[in-house]
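Dumping the structure here so I can ask a few things about it.
Of the protein chains in this complex, one is absent; all others appear in place.
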Amino acid sequence: MNNLNTFWQANKAIACFTIMGLILLFVGLNQSWALVLGIINLSLISAIMALGVNIQWGYAGLFNVGIMGFAALGGVSVVLIAQQPVTEAIDAGGMKMLFALILGVATIAAGVLLNRRGVNKWLVSVIVVIGYLFTRYYFSEAADLIEKVDPAITGYLGGFGLPVAFSWVVGGLAAAGAAWWIGKITLGLRTDYLAIATLGISEIILYVIKNEDWFVRGLKNVYGLPRPVPYEVDMQKSEWLQNIVAWIHRSELQLLSQSDQIDKLGDYVRGASVVFVKLSYSGLILLILVAFILLSNLALNSPWGRKVRAIRDNEVAASAMGKNIKRQHLQIFVLGSAIVGVAGALLVTYDGIFIPTAYQPLRFTFLIWVMVILGGSGNNLGSVLGAFIIWFIWIQSGPMGLWVVEMLGNYIQEGNAPLEFIENRVHYLRLVFMGTILLLIMRFSPGGILPEKNKEL
Amino acid sequence: MTSESIDIINAFALLTNFVILPALSYGSQLALGALAVTLVYSILRFSNFAQGDSMAFGTMLVILISGYMISRGWTITGVPTALLAIPMALIGMSIYLLTMDRLVYRHYRRIKAKQNIIGITASIGIMFVTGGIVRFVLGASAQRFGDGERFIFSVREFKAFTGLEQGIALKTSQFLTITIALLLVSFLFYFLQKTKTGKAMRAYSDNEELALLSGIDPDKVVQITWLLVALFTTIAGTLYGLDKGFAPQQYHLLLLPIFASVIVGGIGSPIGAIAGAFLVAFSEILLTYAYKKFLIYLLPLSMHPTSLVQLIGTEYKYAISFVILVIVLLIRPTGLFKGKVIVGE
Partner (left out) sequence: MAYLEGKNLVASYGVVPILHECSVEVEKGELAVIVGPNGAGKSTVMRVLLGMLEATSGSVKFDGKDISMLSTQERINHGLAFVPQSKNVFPSMTVEENLQMGGFIRKDDISKTIDEVYELFPILHEKRKQLAEQLSGGQRQQVAFGRAMMTRPSVMLLDEPTAGVSPIVMDEIFSNILDVRNAGMAVLMVEQNAQQALNIADKGYVLVSGRNEHTGTGKELINNPEVRKKFLGG
């Protein structure tokens, strides 16, 4: 019994991942491979996000509630980098918009500069207000012109038409830039302030994205983003895939007539192309995830990482030792946010659509948080495991809840009103479920499933 | 009267109807919510992320109870039934909050955990549990209260009475909001300043250890705090619902302007919370109001504006509170009224 326990402790990570793998395998065999791969891919993307949050929270104790804002910046980068430019719109209002933006920046710069020079505050305010009014005038004119260009399809400036992979880097950089700015304002204040400010600023980012149609089409969404992997239709035409599929299903196909064979093969190839595309994504995302984990583990075990942990575990002592905590925290905040930005870009790349309303600030931020805490704050592998478990539950709890209700329904006659009521609403209970999971882990297993090993007590 | 002076009166009637009255009632609703956050912050020492969803929970109880009362015919003409349902809902809300405290927060007080971080995380957990329950019970779609909108006086009556071109309407909900908020705030200040229990709460908020040494029972202080929070939360939620209708997501997002109010006013300061709430409410409405009509009354014909004369698009209404928040954090992180020490931990 004792041996078993030590064995379990030593190989907990492997065991947990194996169990998770088996569950996914089970779903794949029973439901569909496309579904499982979908879950896996989103789990992997969530894992990258969770990794970013874990770096901030687990390594440094920074409370970031603005995860969705950073993820959205990553998403915007995909649109701006990978979409083709809309030349008509640029001709119509591009220069004007540029002028308006420069005017805006100049106004802010003038305000800051004059304020620093000690110029009368009222005068500065008047200058800023006038500058703002002019900016707003040119800006709305430019926005109108751009948004009028074929609004059903474009109505925005488009992007740079570069390969989509660039957008992952740019997404990371954009998020890092925003994080630097937010960090400058809020790091060094109490945790509450960082939490609320990150939430607030990510809300502002989302409002801008949702409402500035000329920028990334706002609520009209951006469809058909370029892909880093082949399209299903192209795959279906490729001979090698057809051959492989035919070979896999050879025994079944042999029994059929010629025409049935072609039909059936077509079906299988279509299915296989979907699986293939998803698998390509899986490989790609996995590669990035592994790279991030390796890099962050490397960083964590470097002198820099030890310093970071020392500061987290004993802020007072660390500050007495004369380390600049605020700078350290800023670095970590920027780094973690950058990773979230990359994940945000990957998410939009994977979806192929940019939907601003999908970034529900608190809800998905919270899911990522639960992933980190469930997996074990401070442990990168834990975050990955947490991402898989939580995303799986999040996706499957709806159907599972319905299934339970239907099972109950078998014993109650048709048209039972309360039962129908529950059936319609059961998916809301997953919010309750997730909240409860979080509270239970916090209370009974604060270290999570895979607790951090090198915590200095 | 000259036509100019009538124009001026018309202009201000317009402003009163579309800016001042709505901002006053919205500000009052925010203030009540912000006071609840302030109370939790002062006594339990964390920012309660569950405030918005708690308001939804309290309002849900009111909706359910008033629905039952209406179906039974237990109503009073002229008074929204929701108001009559509040006492019952208050009991439910108190039980809910005290249960949550017993199940979740008390443990962390006992083990003297870092209340700030743990409290935020736990309150986020509770936020989801609460939000989930509300959506499960009432669904996610918007709904109005049982007995619809009423007016103390309507635009038409006002116009007929004054002969002005522009009318002012006073909705029952607005009137109730402002009156009740005034009463509640006075009650809170009286309670905190004059009663022994209220003073004990302030003492506990000021210096926890010394309060213990003076024989103040922390569990009791915390329980009374939750009762007050239940009172403010339920009423704030109900008044907001009477005014603007009920939708879980809307309430969930109310957290943002409420937090902004609290920080702008100075976290932990009750007066600051109220000031912050009105600042946020007035900024939201003043900045997004289209001044075209207003200016047409005041300016000579040659200067009449052609555009809407709106400082910020309505779509940014909810972002404004956060812009104010960021500005305050940049310029004066302690807020308008010096709140608790905020640097470090």
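The letters A and B name the chains in turn, as written, and every chain counts its residues from 1.
Note that a contact is a pair of C-beta atoms (placed from the backbone, for glycine too) under 8 Å apart; a residue touches a chain by one contact, two chains touch by 3 or more.
No experiment lies behind these values; they were computed from the predicted model shown.
Trainee: Which of the displayed chains are touched by the chain that has been omitted?
Mentor: Answer for the hidden chain's contacts among shown chains: B.
Trainee: Using the definition of touch stated at the top, determine which of B:213, B:303 or B:331 touches the missing chain.
Mentor: Result: among the candidates, B:213 touches the missing chain.
Trainee: Taking the full complex into account, find the residue in B:150, B:202, B:292 or B:317 that is in contact with the omitted chain.
Mentor: Only one of B:150, B:202, B:292 or B:317 touches the chain omitted from view, namely B:202.
Trainee: Which residue numbers on chain B touch the omitted chain?
Mentor: Touch set of chain B with respect to the missing chain: 196, 199-200, 202-203, 206-207, 209-217.
In this section, only the chains that are shown with their structure count from here on.
Trainee: What's the distance between the Cα centroids of chain A and chain B, rounded to whole Å?
Mentor: From the centre of chain A to the centre of chain B is 32 Å.
Trainee: For the complex, which residues does chain A have touching chain B?
Mentor: 61, 63, 65, 136, 185-186, 188-193, 195-197, 199-201, 203-204, 207-208, 210-211, 315, 362, 366, 369, 373, 424-426, 428-436, 438-439, 442-443
Trainee: Taking the touch rule as given, give the residues of chain B at its contact with chain A in the complex, in rising order.
Mentor: 41, 46-47, 49, 103-104, 107, 116-118, 120-122, 124-133, 135-137, 139-140, 252, 255-256, 259-260, 263, 267, 311, 313, 315-316, 318-319, 321-323, 325-326, 329-330, 333, 342-345
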